[in-house]
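This report refers to the structure that appears directly beneath it.
Let's look at chain A:
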Amino acid sequence: MNFNPTIPIYLQIMDQIKRDIVTGILAKGDRIDSVRSLSEKFGVNLNTMQRACSELERQQVIHTQRGVGSFVTEDVDTIAGLKEEMTKVMISEFIKGMKSLGYNDQEILEIIRKAVEL
Partner candidate 1 sequence: MSNILTVKGLSKRFFGSPVLEDLEFSIESGRVVGLMGPNGAGKTTLIKILMQLYRPDRGEITVSGKPAGIASKGLLSYMPDTNFLPSWMRVRDAIHYYSDLFVDFDAERSRELCESLHLARDKKVTSLSKGTIKRVLVMLALSRRAALYLLDEPFAGIDPLGTEQVIKTLLTGVREDSSVLIATHQVKNIETVVDDLLFLNFGHILLCDSAENIREFRGQSVEACYLEVFSHA
Partner candidate 2 sequence: MLKKLKWDTLDYIHRNYLIPLGMVVSFVFALISAKSGSFMASLFTDLSAGLAFILFAAGLVSALNTSYRWLTRKSHLLELATPLPAWMILLSKIVLAAVVNLAACLFILQLSVIWGNSGRLILLNIQNLKGVPGMVLLLLMIDCTVMFAYIVTMSFKRLRKSPALSTSILAAILLIGIITFCALYMSARGTLILPSISTQNVLSVSGSLLVFSIVFPTLFALATILLELLGSSILLGKSFEKDETY
């Protein structure tokens, strides 16, 4: 996976995993690979991967069962919350970008309406 080297990598990994959960690539309750195979898959070192997983665990996005493995949360609300969070970020970045091009709120709405209709 290609990372932006100017942003902490563990955060980018977390985003990727959250995205996979929201888009359904990782379904709720799905088993997650071991930290070692994940670090190989992502191409990062173990500690970085470990930090990402620990943080996801702390945010209750994944949970670990000792001796069994790590799993995606079963909690639908948590997943919905992730989706909401990601949406917020996308929207605000979009609006910021559009505003920097010089559009005002009305124009932005109009453009979106037209784009969705097509």
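Quick note on selection: all candidates are chains of the complex that A comes from, given by their letters.
By definition in this document, contacts are C-beta pairs under 8 Å (C-beta built on N, C-alpha and C of every residue); 3 or more make two chains touch, one makes a residue touch a chain; residues count from 1.
Keep in mind the model is a prediction, meaning the values are calculated, not measured.
Q: For chain A in this complex, identify the touching candidate from 1 or 2.
A: 1
Q: Can you name the residues of chain A that touch candidate 1 in the complex?
A: So the residues of chain A in touch with candidate 1 come to 3, 5-10, 36, 39-40, 43-48, 51.
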